[in-house]
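Note that this is a trimmed complex: some chains were dropped, and none of the rest were shifted.
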């Protein structure tokens, strides 16, 4: 598929209908997932209704890591095969991933207040998530502070690959430091260990976040490509 | 436009050239983030050690900007032009100081709020911490001007600078930290204000005197 | 370049420079001793000498940036000594990240000038790069920007250290034009050069170790 989309013109044609479709899909999943999570799923026997924050928190956590993994893949492709579209994709995904990471941090912190009695603790998972968030900021800042786009793309790709070391740390932090945060109960070997009635809305919302991520990234990519076209048209006009 | 305004404007633009007002905060946030990483998540410990550490981070953030403050001017020939300007060098030095404070002291003071909370300071003390950071960074900048001017012609000045400046940072840190931890707030505040005033008044004068010796 | 430079707005002080028995040393080594000369309004003094002979040191001493080992340097007729001179040295005094326009604006404030940025830029033909950061300017463009300081605020004495280094022929002509109109209004120019600039010097100083 990547080879197919590698051509910017074909990509523009594809994304012109793919982005709205993904967006619509995301809306539908949100429309089913949110009421399901808020009204039709059971409260937790320990945490009561606050457990509903989970439906925002956990998908955001998943896809902030997913977005970074996507960026790392795209950066690799961009570095090795010098593919412009890969650079654009990596850059386009970053703000979305950063917002997901911020949502995860904020909701986690909101959730922590009633359940753990603290807004913030420096446990391994929270810390590594914060590190991931900062890495996102650094990545975006690096892109913005180098003028030449091609150079910015390569520099940012190097940073992205180096920062990818943090992903396994986020994922496995709960196993390495047994502290406050929940260990993985869904994505773990041996199958999910969570109440099925909670699993349904959680997975629905996970899908909704994914589609949203896809839609926003495609839209960012499209606007970046449009901007480049406008700029090079202006350049040509200025030079003729 | 006066020499003060022109210098202030240019310095601020140069300091912000990197990435807007967000930029200076990175160092501060970064430095404070290291604290709990290193100390572990022990809540009680953070609660006592945290707020003072905000002050250390603020001091080091200012310090990080000082090394090249006048050194760069010396190397690229800008210092010659400042010396030849009809405006007193004291005015120019204080414009540089003011720009430094706006570029880094003020954002640090504002950023002090979330950081203090993350480091477990009680919420009602946060406005006090912000105000004291604003005063304290002004004192740091005043003292820092002197150190930066003294070491402008020294190779790898950074460390000599730290040796000169950090002892002078001590009083604001001590009283700032005591504001942050809620002890004798009023007395500490007035001393902090005194430090800031003294720094703002004496810093540019001493710095100008040192700078006049640096050209050759 | 415009014949009427922007510096012509105010009539300027007529300043006379008198240097007597000047001795300079750098790092404990004596560069020269017993150099005397005088320069009057309208004069163009050329300083010549081999590399390392002390031309730059001489100019910096006259500018007051380098303390002489001995002798007298007097500016006579300067009402306000701090408004007496401009110095353009080897170092351009530019910041890599600031644009040409920002530099002009800064100097206007620093030196109290009233010249229009665009006039100045036109004289030195840097209009096209006014909004680029200095980092991307070519060597000659940066030198022109440094020289544009001379036009920002009027000063009777110009001290120029190899002013046309890195300039092309048009640039050299522009500098010669600036010097000519400066002298015509009673200005005084001392320039250190390796190759004669163009105008016949009223005086030539040989700095020799």
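The letters A, B and C name the chains in turn, as written, and every chain counts its residues from 1.
Here is the rule we go by: contacts are C-beta pairs under 8 Å (C-beta built on N, C-alpha and C of every residue); 3 or more make two chains touch, one makes a residue touch a chain.
The structure displayed is predicted, hence computed values, not measured ones.
The complete complex stored in this file has its protein chains present as A x1, B x2, C x2.
The rule we apply is simple: only the chains that are shown with their structure count from here on.
Distances from each chain's CA mean to the overall CA mean are smallest for chain B. As a whole-number value, the distance joining the C-alpha centres of subunit A and subunit B reads 36 Å.
Mean C-alpha position of subunit A lies 58 Å from that of subunit C. Of all residues in subunit B, none touches two or more other chains.
For subunit C, residues touching at least two other chains: there are none. In the complex of the two chains, the subunit A residues touching subunit B come out as 118-123, 127, 130, 134, 137, 141, 144-145, 179-180. Interface residues of subunit B, counted against subunit A in their complex, comprise 18-19, 22-23, 26, 29-30, 33, 36-37, 39-41, 43, 46, 117-118, 120. Residues 1-3, 5-7, 9-10, 13-14, 17, 72, 75-78, 80-87, 92, 215-216 of subunit B touch subunit C in their complex.
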